[in-house]
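Provided herewith is a single structure, encoded as structure tokens, for subsequent inquiry.
Every protein chain of the complex appears in place save one, which is left out.
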Amino acid sequence: MIKKLAAGRVLRVALLAALATLGRAAPRESKSSKPSPEDIPPIRMIADPYPAFNGIAVDAANGIVAMSDPNRKSVVLYDRARAGQGGASRGDASVPLRQIMGPDSFLGMIAGIILDPRRQEIYTANNDIEDTVVVMPYGASGNVKPARVFSVPHQAWGLALSDVADQIAVTVEVQNTLVFYRRQVKGVEAPVRIIRGADTGLADPHGVYWDEAHNEIGVANHGNFRGIVKNRGGGCAPSLVVENEAEAGESRPPSIRIFAATARNNAKPLRVIQGSRTGLDWPMGVAYDPQHDAIVVANNGDSSVLIFGRTSGGDVAPLRSIRGGRTGISRPMGVAIDTLKGEIWVSNWGDHSALAFDSGARGNVAPKRTIRSAPAGTPTPGFGNPMALAYDSKRDELLVPN
Amino acid sequence: MSVPRILVFARLANGNEGPVRVIEGQGTKLSRTMHGIAYDSVHDEIVVPVHLGGAVLVFRASATGEEAPIRIIQGPHTHILRPETVNVDVKNNEIVVGEDVGQDVMFFPREANGDVAPLRTIRGPKTGLDEVRGVTVDPVRNLLVVSSRSGKGTTGVFIFNRTDNGDVAPRSVIAGPKSGIIRIRQVEVEPEQGKIFVAVKNNVESYRFADGSPSPWNPDKPGFIGVWDINDNGDVPPRGVIKGPASEMVWPAGVALNPGDREVYTIDSVSNGMYSYYMPEFFPAEKHPKRQ
Partner (left out) sequence: MPERRTAWLMSAGAALMFIGGCFNLFFRATPSLFHFGTQASVASDDAADDDDSCADTTELAMAMTAWRQTQQRGIHSALSTEVETAPVGGDIAPARSVVDAYASLHSVAVDPDANQVMVSDSNRGAIFFYNRSAGGNSSQIANPERVIRGPSTGMMFVAGIALDTTDREVFAVNNDIGDRMEVFPYDVEGNTKPKRVLSVPHGAWGVALNPMRKEVAVSIEHPNTVVVYRREATGSEAPLRVLRGPETELADPHGIVVDTGHDEMLVANHGNWAPLTREEEQAQGGLRGGHFALPSINTYAIDAKGDDKPIRKIQGAQTQLNWPMGLSLDATHDEIAVANYGTNSILAFRRNAGGDVAPLRVIRGDRTGILGPMGVAIDVKNDELWVTNYRDHTAVVFARTANGNVAPKRVLRNAPAGTPAVGFGNPGAIAYDSKRGQILVPN
């Protein structure tokens, strides 16, 4: 009796389970003309789940090194001395002190980063999506609003700060310009001055340093020159007739151009490091090393760091370089000088790592410490605001420009 | 999916990375539908419910491969039908078990082994509990936090006194449109601050064959991790959320906390993905000194 009852119940349970789905699976032909297909999961995907380092800045007095991460859109702060020790020295990812990330932070496709040790502030430049420089306090962590945000022209890349001038300098790639704001700038403000024009020779400027001791500013140029355009009233167009500035685009040799720190408008550089002997190849970040009176260049194109004498000019070879398999340098983006501890920091775009060298290092030397944002050997897709894609049917390969 | 197993990942795992070890095989007595898991840091044990075996299993926390559980709670005296979720109350030395079809929460001695009767049971119409999806205890405030999903009744977070027994009404219920809770899963309590972390799954599965291009789920109601205060009551919005397309969550079903590293972990059943969030705003430094 009990058994019979149970059997009836069993069937009912199974039927109820089936009936529970009645509403959602009754197959009737539909007249709907909604576009199809729609929500399709990718069959394969490439995305870097780790922070990728672009810019780097160090503050030895406060014991931190900071990197801009345009991949996960964050600023990552590490302990300058300890982050490269322990597991990191064995290839594990380093543990950051703090990470600033999230929609409130306004961190996006960030490039250059600098630290203001006096006021304990972090500046980082949103390159070509957000067109702002974000200022964060040192203690910021997680999804926090910036202390300040200021508007900069499209494609800002490098940053440099001067306490003496109380100004901040911003390089703007596409406009071949160095733009200066007052240090406390907030929101939208007109620059206090710009360096721009045919005589400046600026062409796709990237890294910038401010050498207060010698009252100079140095700018790394890739050499891509798009022509200076003028507004003719109906919008912007190449200035073929208006005034006498350069028009057509051209590819120039890469260069480091050193200006008087007070230069403005169409100023000529004081010195130019340019030519085949310089070895410059997509120079990215630049920094001034007062201890060696030298200009340090992240030479992305050949995965090296080049060191030039400060007063060098013309087609000169670097005084020394750090380069080779043992250095761990891979497509470097940023350099920073730790004047207190006598170190050069290098951020790699071609690897999830940042390296600390003795500031006198030369040749194929191993770094003193390595900070990793991913375990050693993790592949680096290297996407940076990619917006185009092509398929090579012959090689069965996908082509992605950044 | 259809493979019962406990996967163990390094905390810093990222990308297409495999587990560092797996507990699996006949000897483990694991089955599908383990909708809860708890790590007991004091006794270094793992506790899981085995839905299809009507059992709660306790493993050494370092268990690997086809390792047998060290204790099993199973049998008619346990009153367990099919356990949906579990947690461990280390302070009071109890294992808490929640059941979906059983519509109840049961407390067992932490060291219970075999066919052991529960110490207390919360079950009955006054409880408001239906399909219990998550259980956790706040040992500081002596409260029991239960997530329950119901087709007819209330879907939300139910808070009881820890020592309640029988058919008792909850002290408070967090539910309603402002709460954003449509479907609910695992819950955890952060006792330092008295915060409840909830995996709000939402995103109801709705395949309608007749639709021109049917979607398997309703994407208008994305799942999220919600944070409430343990004293919240009624239809109150979360005090903290992780939610939106950048979060990559579709159906967050589980939530785990690591206050020392200021991290929140979620597991997503639709995207088969595990996501780690760095959330300093959820774990203030004064309450949680940085782990060194």
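Should a chain be cited, it is by its letter among A and B, assigned in written order, with residues numbered from 1 in that chain.
Here is the rule we use: contacts are C-beta pairs under 8 Å (C-beta built on N, C-alpha and C of every residue); 3 or more make two chains touch, one makes a residue touch a chain.
Keep in mind it's a predicted model, so treat the numbers as computed, not measured.
Student: Which displayed chains does the hidden chain touch?
Tutor: The chain that is not shown touches these displayed chains: A, B.
Student: In the full complex, which of B:92, B:113, B:165 or B:215 touches the chain missing from this view?
Tutor: The single option touching the absent chain is B:215.
Student: Just the residue numbers, please: which parts of chain A touch the chain that's not shown?
Tutor: Residues of chain A in contact with the hidden chain: 2-3, 5-7, 9-11, 13-15, 17-22, 24-27, 36-41, 43-46, 49-50, 72-73, 99, 101-104, 106, 128-132, 142-143, 145-146, 148-149, 151-155, 172, 174-175, 177, 179, 186-191, 193-194, 196, 226, 228-231, 233-236.
Student: Which parts of chain B are in contact with the chain that was left out?
Tutor: These residues of chain B touch the chain that is not shown: 1-20, 22, 24-27, 29-39, 41, 44, 46, 48, 50-55, 61-62, 66, 74-82, 85, 101-102, 115, 185-186, 205, 207, 209, 213-216, 225, 227, 237-248, 253-258, 260, 263, 265-279, 281-282.
FYI, only the chains that are shown with their structure count from here on.
Student: Applying the document's contact rule, which stretches of chain B touch chain A when the two form their complex?
Tutor: These residues of chain B touch chain A: 12, 14-15, 205-213, 215, 219, 244, 246, 262, 278-281.
Student: Write out the stretch or stretches of chain A touching chain B in their complex.
Tutor: 23-30, 32-39, 49-50, 92-93, 98-99, 101, 103, 141-144, 374-375, 378
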